[in-house]
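What you see is part of a larger complex, with each chain still in position.
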Amino acid sequence: MKQVKTLHGKIKKISTKAGLPPGSLVFQGSGSSEKLIIDRFLFDESEILEFESIKYNDVIKNVPHNYCQWLNFNSVNDIEVVKNTGEHFGLHLLTVEDILNETQRPKFEIIDDYIFMSLKMIHFQDDEIVNEHISIVLKENTVITFQQRKGDVFETIRKRLRTNSGIIRKMQSDYLTYSILDSIVDYYYVVLEEIDFRIEELEEKILTNFNSDLLEDLHEIKRTIINFRKNVWPVREIISAFSKSIDQTRSEVLSHYLRDLYDHSIQVMDGIDTGKDMANALMNLYLSFSGNKMNEVMKILTVISTIFIPLTFLAGLYGMNFKYMPELQMRYSYPVLLAIMLTIIIVMLGFFKKNKWF
Amino acid sequence: MKQVKTLHGKIKKISTKAGLPPGSLVFQGSGSSEKLIIDRFLFDESEILEFESIKYNDVIKNVPHNYCQWLNFNSVNDIEVVKNTGEHFGLHLLTVEDILNETQRPKFEIIDDYIFMSLKMIHFQDDEIVNEHISIVLKENTVITFQQRKGDVFETIRKRLRTNSGIIRKMQSDYLTYSILDSIVDYYYVVLEEIDFRIEELEEKILTNFNSDLLEDLHEIKRTIINFRKNVWPVREIISAFSKSIDQTRSEVLSHYLRDLYDHSIQVMDGIDTGKDMANALMNLYLSFSGNKMNEVMKILTVISTIFIPLTFLAGLYGMNFKYMPELQMRYSYPVLLAIMLTIIIVMLGFFKKNKWF
Amino acid sequence: MKQVKTLHGKIKKISTKAGLPPGSLVFQGSGSSEKLIIDRFLFDESEILEFESIKYNDVIKNVPHNYCQWLNFNSVNDIEVVKNTGEHFGLHLLTVEDILNETQRPKFEIIDDYIFMSLKMIHFQDDEIVNEHISIVLKENTVITFQQRKGDVFETIRKRLRTNSGIIRKMQSDYLTYSILDSIVDYYYVVLEEIDFRIEELEEKILTNFNSDLLEDLHEIKRTIINFRKNVWPVREIISAFSKSIDQTRSEVLSHYLRDLYDHSIQVMDGIDTGKDMANALMNLYLSFSGNKMNEVMKILTVISTIFIPLTFLAGLYGMNFKYMPELQMRYSYPVLLAIMLTIIIVMLGFFKKNKWF
Amino acid sequence: MKQVKTLHGKIKKISTKAGLPPGSLVFQGSGSSEKLIIDRFLFDESEILEFESIKYNDVIKNVPHNYCQWLNFNSVNDIEVVKNTGEHFGLHLLTVEDILNETQRPKFEIIDDYIFMSLKMIHFQDDEIVNEHISIVLKENTVITFQQRKGDVFETIRKRLRTNSGIIRKMQSDYLTYSILDSIVDYYYVVLEEIDFRIEELEEKILTNFNSDLLEDLHEIKRTIINFRKNVWPVREIISAFSKSIDQTRSEVLSHYLRDLYDHSIQVMDGIDTGKDMANALMNLYLSFSGNKMNEVMKILTVISTIFIPLTFLAGLYGMNFKYMPELQMRYSYPVLLAIMLTIIIVMLGFFKKNKWF
């Protein structure tokens, strides 16, 4: 409907879909203009065939018996191709809609004979935390992944497939799906550790080198944690649901691995919560330090003012031009006054010292 | 029973009903004076009949076999008509009471042979967030919607009905009800995005162009979120209950759509909670910025005062009129004193520089 | 056992009962000295008999077959009468104890053949929120209500009984109990709306006419909400329990009404929580406004001080009495100094203007 | 194993037991040096025998048929006696360990043929809130209570036993146990009321006679509530568990009393939570008042400074000693300047008045 200019200069679409019939296929997202590239892996325990940048025609080719297929879409810009792929594999219209919607909340669904998962791949790009929407379809011996743009966290899976390291090629599509989830969750740790590292760095700065500008860094961390939490929170349920569906409907080989993965997802949430607590503790620290700085400033002002304002008054007193001021004529008035002033200074300093002002 | 003048100049009725017998039909709300307009849609897969601004007599006309009927009331001012409609369709007295009560909390009920839902339609009107109470009755092949005033979020549903786009006319009254709920929830996204947008805008302003007046904007956002949350919170249960009732008592065709809608409602709640967290983080940011500004003000005052107050004292000292002040007569007293004063200024500035005051 | 003088001048009894055997009948409360008045209603669908200020002898009179009896006690000062009434109706000793204890937490119990409820009637008296303890006993065709003092929220029930309006006289004691609960909950709305109204009023005042004295009003509202919540919170369970007991053991006629009442009680809790959120938001607003006021005060002080303190120093400089100060003798020293001073003022004002201090 | 000096001058043992084998019998607590006194009550409905300060030999005497025995230990200093008693009554080694450990968290256990409870008796001693650890063993017709020191909340139970008031002597050991729990919970009310009273007193002081020293009282109350809550929280479960064990394995006579007691424990928790909310509200009030006081101080400073600093500058201006200052020679310079100064004062005061500074 309306288009608004966001703060970061990108074009944000406000709910392009509000009001459209459910199941309408409309691309929703930041609109990366990358060309759609599809990669295809075909493998069994003894052989692996890798096809890069295939055409749509190759997507719908048959999979040889006992082979496992992995189709990876690098972007979902081309609605037609995604829609046709969905039709070929018998995906529900709403599933295709979810694939196209980059703002979709993470979810898990078993529909007819396939499993659909959508979640967030969170990793670093040029020191910035990047959320990337990823959809995973697991149907029989085929795994299809739809990413938002080129560049992902799956390079090591590909390597293992090519070199047949680990048990990845002995296992089937279930295990491949698990590996994909595992890679995604592993990268959550990287993000979490980066956040922990930034918090520690900031804590160090606040404690040793307080500067009011640290506020913006602190706010940035809090915002990052809030967003990270929002995206990671549902992943636990997804893994749990995947785990249950595997236990019940397929082999039990994976269950230990999945329980382990589930443990990891809980660990990440724990880490985020601890991070949140730490960030709040830091905010308190910042505010308290800021208040202490203010106290110091006020103390300096007060020390200087309370010492010199009375002295200035005394000086002003003997700067008056009255004709009859006997002190003015006396021989030792000046040195006596200087002595009195010195006494006042010493008494004042003693008072502040006693009250531990410095 | 008393009438109070609210802040916004409207007349608020304080619990007109307290003390009346349950089931008393009294209109409760802000009392829009719009004329009641009733629209009627009759459709099956092949045909659609649209009647605008019908009389009450048309409301109670029979529905042809296999047709689906949608009655839309644009206001509920006319208690008689609402009551008679309720009687015609066999609605419970308490249902009619809920329809008339614009302050009714969102709810879902299966009563005898009909389903009753009441919830809040939240949308924008002239940049203001507007809550509109809407009641939905689903009985056999008839759907009745009672709105608070003209202008709604259903225009696209009507369009789809007219043009037979999507599957809306192939389906029955269940699907129409779902479409209505879907439209309402879709607009929650629009509101949510507007709130997110305002938060971002405000964050940008606080960070780049701090101004103490931003406080009122911030408070306004917090209040909006609190109210939005209050109205959206119960919708999830309503969809869940509707979903269950459909699964059990009717066809299962809708269940995927409804699960999707349920997901959306959770997503909205997540968004609101994240928005709340962000608003709180912003409040902290505002307070900290405000504190920093204060610190800066105090630093300026302190720098100026601690430098010039001692100097003024020195000047006052030699402005005294004692007869015996040897320095006054010396040849180089004045330039020496000026040099001393300059030294004090430089030392002071060095001190502040070292302590990173500027 | 000690007696303490409370802040409001009343005598507070500190746990008169601590240490007494359970079931000891001791009056616990603020000790209103009102005379006990008992009212009795006897009605069936065709007839109603009303007895005001009856004697205890009338309390134990038989109830004609098919009639419904409502006994209303206006105070529970007279322990003997309450105890004897309890014995007559076969109430458990602990029930009687609860009736006498005005500080009793709201509760619901099915004991033998009667239902016992105790809750708080909250209404306004002279612009003050008043908590009144009320106990309800429902046994067969008799309903007994024990209030703390004269004046209640049941006037409309009596009116409906007398005029036979609504279905109240067609129904039996269950419905009368429901009507009593309904009246009590309806008044919670009035209190809630008054609280909402006061919050809005206070918000308006803070935003348009900030005054540090508003703090006491704000604290008052917070305290009211905390206490209101404490008393209303258990009512939901009571209605739920009553609803279940009715569904199971008696007719199902009331169930729709009770579900509705349950909805209302949830709505009230929602409203209280929203009110609490609003009050907290207001407290933040107050603190921020207060901080902003402080900032403004400091800015004024700083502007005046930083402009005039240096100028005063300059003036003091040329007020010194050194014999050899060449500037003093020069022809245009004075106008030049005035020009310098003016320049300083303008530069300073420019600086503050640029930094948006005013 | 190390011994540290606490703030209050007592010797605190840091985990004397860490590293010892489970079930090691070591006394853990503040080490009151009181002599162990054992009291014994033997009663049935018709007779009561009371033995004060009995020897250990009497502890292990047989209990006549149909009599109920209550053994009360006033301290648990004498490990040998406690251990032997435990052995005589067949208590598990861990039970004896719990009896000796005064820092034991409240708990409930059914072991073999006895019930073991340990909880905190909280009462006043010289205006101080005192936590006392108490262990209760209920085995057949014997109840054994182990207290930390002389002086308890059971005096009224003893009195009732002696005078045979209430139903206490008609009932058996179950009821005696209930009475003991009831006395303990009743005293929680006293503590709660004292806390409420102190909160009210403090609130009154803050509102009418603000003083920054009230902070320590406020902190004291918060600490008391935190500790009280910690000790009372588990009592609810204990009563619930006791209630269940009684319902299932013994007579149902007590169940009404126990439900009532359970209600009381919930009421106490509610009261504590409300107290916590109130204490937090008070802290906010304190901080806001403190901020307001600061504002007032700053306003006074600002009013005086902004009025007199410019005037002082003017005076300084005409105190300069330039040779050529025409105003100095004019006839009406002085009164004109005075008039100007007066005007400045009036304008300033008007400004502050308009801005509602006083």
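When the chains are written out, they are named A, B, C and D in that same order, and each has its own residue count from 1.
Keep this in mind: a contact is a pair of C-beta atoms (placed from the backbone, for glycine too) under 8 Å apart; a residue touches a chain by one contact, two chains touch by 3 or more.
Just so it is clear, the model here is predicted, and its values are computed rather than measured.
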* Given the 4 placed subunits, let me have the overall number of copies in this structure's complex. => 5
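Just so it is clear, only the chains that are shown with their structure count from here on.
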* Along the shortest chain of touching chains, how many steps lie between chain B and chain D? -> 2
* Please give the intersection of the contact partners of chain A with those of chain C. => B
* **Interface residue overlap between copies chain A and chain B, same or different (over half shared)** => different
* To the nearest 5 degrees, please report the angle of the rotation taking chain C's Cα atoms onto chain D. => 70
* Structure fact -> CA centroids of chain B and chain C: separation to the nearest Å works out as 26
* Could you tell me which residues belong to chain A and also touch two or more other chains? => 319
* Think of each chain as a node with edges to the chains it touches; is that a line, ring, star, complete or other? -> line
* Structure fact -> In contact, pair by pair, are chains A-B, B-C, C-D
* In the complex with chain B, residue positions of chain C that touch it -> 153, 155-156, 160, 165-166, 168, 178-179, 182-183, 186-187, 189-190, 193-194, 197, 200-201, 203-204, 207, 256-257, 259-261, 263, 266-267, 270, 274, 277-278, 281, 284-285, 287-289, 291-292, 294-295, 298-299, 301-302, 305-306, 309-310, 312-313, 316-317, 319-325, 356
* chain B-touching residues of chain A, taken from the complex the two chains share -> 1, 4, 6-7, 12, 14-15, 17-24, 92, 94, 98, 105, 107, 109, 111, 211-212, 215-216, 219, 222-223, 226-227, 230, 233, 283, 286-287, 290-291, 293-294, 297-298, 300-301, 304-305, 308-309, 311-312, 315-316, 318-321, 325, 327-334, 337
